[in-house]
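One structure is given here, and the rest of the page talks about it.
One chain of protein is taken out of this complex; the other chains stay put.
The block that comes next holds subunit A.
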Amino acid sequence: MSCLETLQAYAFRSLGYGERLLPRSDFTLCDQFVLIGSGMLWNIYFGVLAIVTGFVFANALAVAKNSSRGWLRRPANGFIFVFRGSPLFIQFFFAYFLFLSLKSVSPVFNLLSSAWMGALIVLFLNTSAYSAEIFYGALRSIPKGDIEAADAYGLSGWARFRRVIWPTTMRLAWPAYTNEAIFLFHATTLVFFSGFPAWRQQGDALYYANYFADKTFNPFVPYPILAFYFILLTLVIITVFGAVNSYLNRHLPQERRQKIRFKPQVIR
């Protein structure tokens, strides 16, 4: 099979299109590149959707955690504690078996035990908790002067939040949030190793890399390919988040703008 044919057969294999059977012998470099790349579609799917939905929820959580009202603050605290204090791997397992038992209660929950829905929910909750902690930290470190200036302009309530507090929070939180986004994409590789079944061998990049490593008993080809894809993905994330960062700081003079440098001093 030429490389072009491989591409046609396996480029969307992870989504169920193309050849049904995975290659079983005589694995070429092209096979591995195409199939692992095909699996990346799942990592991107999980990562992008969890980031986008998690961002909204994380903002709400951060505001709730910062609230002076106990009935808002305590649930937010508890939620963040549970999801930040336990391993994502265990959360996946627990959620999967929880969804399985829900399934036996009512067919309404059938969707939940499939990876594309169930794992996405877990990732969404998980990243919300981590991002909320980042946003909360930023919210607490808004310079007092900014708020006083808002008060002096007669801004209060929602207007003050939307025009002063929230933009500043984002500005302060963005470098740390970029790290969180990168680690979330890394975390998506856990999905198919933690209970959630890869239906008809439709898995993510690590699933296929592991498949090749098991079959060829040679880890030195598939894992570097996987690493290559992930480094590429990380560069894309840094570029996108860097663009947002410079948009957030567009009012600052050039030399005071903080460039995003990926330095995981604090990792998740």
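Here is the rule we go by: a contact is a pair of C-beta atoms (placed from the backbone, for glycine too) under 8 Å apart; a residue touches a chain by one contact, two chains touch by 3 or more; residues count from 1.
Operating definition for what follows: contacts and distances are computed from a predicted model.
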Its UniProt record identifies the chain omitted here, from "Fe-S cluster assembly protein SufD", "Arginine ABC transporter permease protein ArtQ", "GntR family transcriptional regulator" or "Carbon starvation protein (CstA)", as "Arginine ABC transporter permease protein ArtQ"
Touch as defined at the start, partner being the missing chain; which of A:7, A:22, A:72 or A:98 qualifies? A:98
Across A:90, A:111, A:149 or A:252, the one contacting the chain not displayed is A:90
Considering the complete complex, identify which of A:82, A:111 or A:149 is in touch with the unshown chain. A:82
Since one chain has been left out of the picture, which residues of subunit A touch it in the full complex? 25, 81-82, 85-91, 93-94, 97-98, 100-101, 182, 185-187, 189-190, 193, 206, 209-210, 213, 215-220, 223, 226-227, 230-231, 234-235, 262-268
